[in-house]
Every structure is written in C-alpha cells, then in structure tokens.
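Only one protein chain is missing; all other protein chains are in place.
Naming follows writing order (A and B), and every chain is counted from residue 1.
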Amino acid sequence: MSTTVDPDRTIDVVGVAYHRPRLSHMQKRNLWGFLFTLPALCFFLVFAIIPIARTFYLSFFTFSVVEKPVFAGWENYRALLDDQRFHASLVNSFAYVFMTYIPVAIIALALALALNVRLRAVGFFRTLYFIPVVMSWVVVSAIWKMIFNRQGLMNAFFLEPFGIAPKNWLTDQDWAPRAIVIMSVWKEVGFFMVVFLAGLQQIPSDYYEAARVDGASGWQLFRSITMPLLRPTLLFVSVIGMITGLQVFVPQWVMTQGGPVTATLVMSLNIYQTAFVFLKGGTAAAMSVVLFLIIGSVTLVQFWLNRLGAND
Amino acid sequence: MADTTKQAIPGAVGPRRSPWPRIRWGHVLLYVALIAFAVLILMPFAYMVSTAFKTRGEVFTQPVQWIPRQINLDNFRDALAAYPITRYFWNSVIVGVSVTVLNLVTCSLAGYGFAKFPFMGRNLLFGIVLATMMIPLSSMIIPLFLVVKWLGWVDTYWGLIVPAGTSAFGIFLMRQHMASIPDDLLDAARLDGAGEPRIFASIVLPLSKTALSSLAIFIFMWNWDSVLWPLLVATGDRYRTLPLGVALFESSYGTNYPQLMAVALLAMLPVLIVFLVLQRNFVEAMTLSGVKG
Partner (left out) sequence: MTNRGAGPRTGGHRVDRRTLAKGAIGAAATAALATSLPVAPAAAQDKTVIKFWTHTHPPMVELNKALVADFMAANPDIEVQYEIIPNNEFATKMLASMGTGTGPDIINMDDAQMRSTYIPKGLVQEVDPANMGYGSLDDLKAAYIPTALEGSTVDGKVYGVPSEFNVTAMAVNDAAFTEVGLDPKAPPADWTAVTEQGAKLVVKDGDTFTRRGFDFTYLHAGWYHNLFGTLLLQTGGRVVAEDGTTVTVAEAPSVEALHIWYDLIWKEPKIADPTVANQDATVPYQDFLDGKVAMMPFNPWGMGLITSDSVVADTWSIAPLPQKHPGSAGTPEATPVSADGAGPVTPLYAYYWSVNALTTDEKKKAAAFKFIGYISSFPGRWLKESSFIQPKTGWEDSEEAKELPFFEVWSSEMLKGQFLPVTPAGEQVDTLMKSALEQSLLSGEDPQEALDGVKPQIEAAIASS
C-alpha cells in the first residue's frame, strides 16, 4: 500500500476516494465562455460548415442537381483556366468592386465630414441618406429597372434635357455595368457614411483645437489628424466593401441576368448559373472555392497593408 | 477699455458687433450641398411613389411627371387582389421577427463569449466564423437545402427561420461592442458571487442595448430582402415571402409598372418603419461599438 499522499486524492470518512475538482476558477470561467458561444456554433456547424465542406468536397467531382457525383480529380479546376465566362466574371467582379466602393468611400467620407460639423439637422440628414440602405435589393432593382428604361428617369430627366443622347442602359454592353454601379453607389453610400461618422466622432476635438492653435489649415488638419486616426475605419470600409462587393448577386440577377453577353456577369451569379442552368455542379463548386480563396487573400492583403501603414 | 461699438444694442449681453446673427457662410454652403444630395438620394424613391399612383399611360412621359394627374389607388387595390400580398407580408414578418430574435440571442451570447473569455481555440473558432462570411449563398445552397430537407423542413417556417438563426457579422458586431465593456465590472460581479449567466443577463445585456438595436435592424433588413433561399425552400403562397411575391408580380404583370411600384412600395414600408423607429439607437451603437477593427 502506497504511503505517498496523492494530493488529488482524498479519502473521506466512508472510504470512498474522490478527486478534488481539477478545474481552476479561470478554466471554469472559460468553459462558460465556450458554452456561450455554443448555440451560435451549433447553427454554424449544421447550416454553414457542413454545406460549405460538402461544396469544397464536391468540387472534385462531376455532378449536378439531377446527377449523382462522379469523381473527377482536378478536372474542374483545370477547366477553369480556359473558361471564358469564368474569366469574364472575375474581371467583372473586381471592376464592380472598384467602380462602386471607391466612389462610395469618397462620397461617404465627404458626407460624414459635412455632417460632423455639428449642424442642426444632422440626425435628419443621416436618417435620410440611410434610407436606400434599408430598402431591399429586389425592390431597389425594380425601381431602377424603370429608371434605366429607355424612356425612364435617367434618360428623360438627366440626359435628354441637356441634349445628351439617351442610352440603352441595360442592353448596352458598356453601359449595363455602369448602370448597376450607379444603382449600387446610391444604395451603399448611406451605410458607409454612418461608419465614417462613427469613426470621425471618436477623434477628440482637442487634437483639432491644438493643431488650430498651431496655425494648421483645414487641409493640413485633414491630412495629419483625420486621415491617420481614421485608419481603422478605412480598413473596415475597404474590407467590408471588398467582401460584400465580390459576392454581389441580387442586382445582376434581377436586372440583367449577367448580360448583355457577359457584361454584368459577376462571380456569384456565374456560380449560380453554372450550377442551376448549365447543371455543372462540380464546376460551380470549384469556382466557389476559388472565390473563397480570392476573398480570403484579398482580405489578408488588406490587413497586412494596414499594418505596414500603421508603422510610420 | 470698453469698446463702445460692441454695446450699441441696449440689453445685449456680451460683446456684439451687429444686430444680425452671424451667418456662417460655410454652413450655408454645406446645407445647400446636403440638401442637393438629399434630393438625389430621394429621387428614385419619389419616382417609385409617384408611379405607384399613376395609370399606365402616364408612366414614361417626356418631361417627367412627378405628380400624377390624379391620385389613383387602383394599383394598390388591383395588386392586392391579384395575389395574396398580405399573406406574403405576414410570412415575411413572422420569419423576420423570429430570425431577428434568434440572432439577438445567439449573437449576443457568442459575441460575449468570444470577447471576454480566452478559452482554448477561441481565436481559431472566431476565425472560422468570420471565414464563413466569404462564401456566397449561391455556392452552398444545394448542400444546405439537402440538410434542411433531411430535417424535414422544406416548405415550412422552420426551414425559413432556423438556418438564418445566427450570423457571422452579428457575432463580429457584438464581440466588438462587448470587448469594450470594462472587465472590472464583470470581476466585481464575480466577486459578489454572481454566476456567469447572471452576469450576462443583468450586466452585459443592458449595457449592449444600442448594439442590440443596430443588430436587430441589420438582421431584420437582410432577412426581409432574402430571395434566393425562400425561392428554394418555399413553394406556393403558403410560405412565400414578400420579395418572392414581388418577383411573382414581375413575372405576371411585368410591364405594368404602376402596379409593380405599388407592390414594391408596400414591400418596403415595414423595414422603413422598423428603421425609423430604431434608428436613433442604431446610430449611437455605430458610434459606441467602435469600428476599431
């Protein structure tokens, strides 16, 4: 019989051995933390992780909604190299992101700066500009389809009265993407304006006071105080803009179905059409994986660039 | 030495140069610009509203007619008669409210867990959660549909509500906000002997009111707009949601723009109202939650 005393074992009066509770307070607390995240994690597991994993898995197969999977190795990925529609969709998605979110950011920042001056009706304007954001894409697309109709508002109000020839917005290969960009800028500006406002309002006004005392001009204030302190906000804006923009789907689906030809075919829409119209589920799955990798890398690059910039 | 010019107005308090209020010209310009922009922003909206009250012939006129010849309620009446729009509306409300409530619960709990508890694997799990934001729905919709089918939830409210029960953005938002809750508060409560759930309910949640409001708006708004998922899950009028109703309307009466606009107007009112009611909280939340990244 051992004579050493195991500090973790104690024998009580009745002779039954039990272990002192092994969890410290910290660990117990962390367990609670984990438990708090559990409901959400369960949802994710069942309704996100499993379907996503299955999609990634199926990217190595040939299948469709109406066919059983047949193993295909890297074939789907290899085929993407020659797929013209895929290339077009890549270009279109990035074009959409830059053509939409750069103007959005600039306009949103300008509006936020304007509203930050603490005018009386700030709340009113803020709410007003945010209204397009809360309208659903389906409704917005219906309205703008009318606006971009050959006899619609855009031509009748903004172009013809000024002698500019009316455009066939949604049937022209050059103008259809621009039409959707205009609509998207209109819809997104309000959201980013509020984001910038939040960021601006966190900059202590003392900084501005101090700099003004030193004789700094408006522009200098902007460049040396506002911009650097807005860095986290700018990062947020560019990351969200990139992630949302690269996945955009409803506007193109409702307005132009990716046309004319492939002018407005963006990646999500292409994935959808490839899976549901062409019945090539494997190819669509492969495109999904590629899209995910693209978004992931772009996001990482943005964080890295941000860190670089923050070091000066 | 008193500057007598400054005291030209009897009863005036303090130094004044003139009887007129100082016009900040900079501000005036700003107002003009803001109003101009507001007009631009509201124009499509106005176009929609005005078209909803027109007759078909009045729609595409040159020059643009902003005020219809007469306020025509026929479009609303006919649209409501053509399809059970009210049914679709209630479906959207039921689904929207349920999804929002589910999200408020799961995201606030998870946000708190991720923010304040450095448990093992936390960062990895959080990273995975965020990564799911990078996959569009169209990519995973069929496997997701199969999961829902296996659960027997096709063409039911469950199928429309539960898969949307949580969101990565929501967790991100709540985590950001809750990270800024002072630890001392929580530790003090712990010292008092409060259990973790109690602390969450009585301290954390009340402090997160504004973040919860903003989350509620976002989730309700996104869910209201959802069209691809309900298209697959719901068939027929029973569970059809409003965007699908608008799409159905476009399918059958496509070029009847006045009626289509009437339906669209009805479809957007609820979200607009929810937003207007909660918007003060929402903007505070954006300010407080700190988009610090």
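Please note the rule applied: contacts are C-beta pairs under 8 Å (C-beta built on N, C-alpha and C of every residue); 3 or more make two chains touch, one makes a residue touch a chain.
Because the structure is predicted, anything quoted here is derived from the model rather than measured.
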Chain not shown: contacting residue from B:Val49, B:Leu146, B:Ala179 or B:Leu272: B:Leu146
Omitted-chain contact residue, chosen from B:Leu30, B:Val154 or B:Leu272: B:Val154
Absent chain, residues of chain A that touch it: 64-67, 79, 82, 84, 150, 166, 168, 170-173, 257, 259-262, 273, 276-280
For chain B, the residues touching the chain missing from this view: 56, 94, 97-98, 101-102, 104-105, 142, 145-146, 149, 154-158, 161, 182, 185, 188-189, 192-194, 201-203, 205-207, 209, 212, 231-232, 235-237, 239, 244, 247-248, 250-255
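Basically, only the chains that are shown with their structure count from here on.
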Interfacial residue positions of chain A with respect to chain B in the complex: 29-37, 39-41, 43-44, 46-52, 54-55, 58, 65, 111, 114-115, 117, 119, 121, 123, 125-140, 142-144, 146-147, 149, 151-153, 156-157, 160-161, 186, 189-190, 194-195, 197-199, 201-202, 232-233, 235-236, 239, 243, 247, 249-250, 267-269, 271-272, 275, 281, 284-285, 287-288, 291-292, 295-296, 299
Touch list for chain B against partner chain A, complex: 27, 30-31, 33-34, 37-38, 40-45, 47-48, 51, 59-64, 105-107, 109-110, 112-114, 116-120, 122, 125, 128-129, 131-144, 147, 162-163, 165-166, 168, 171, 190, 196-197, 200, 217, 221, 224-225, 227-228, 243, 246-247, 250, 257, 260-261, 264, 267-268, 271-272, 275-276, 279-280, 283, 286-287, 289-293
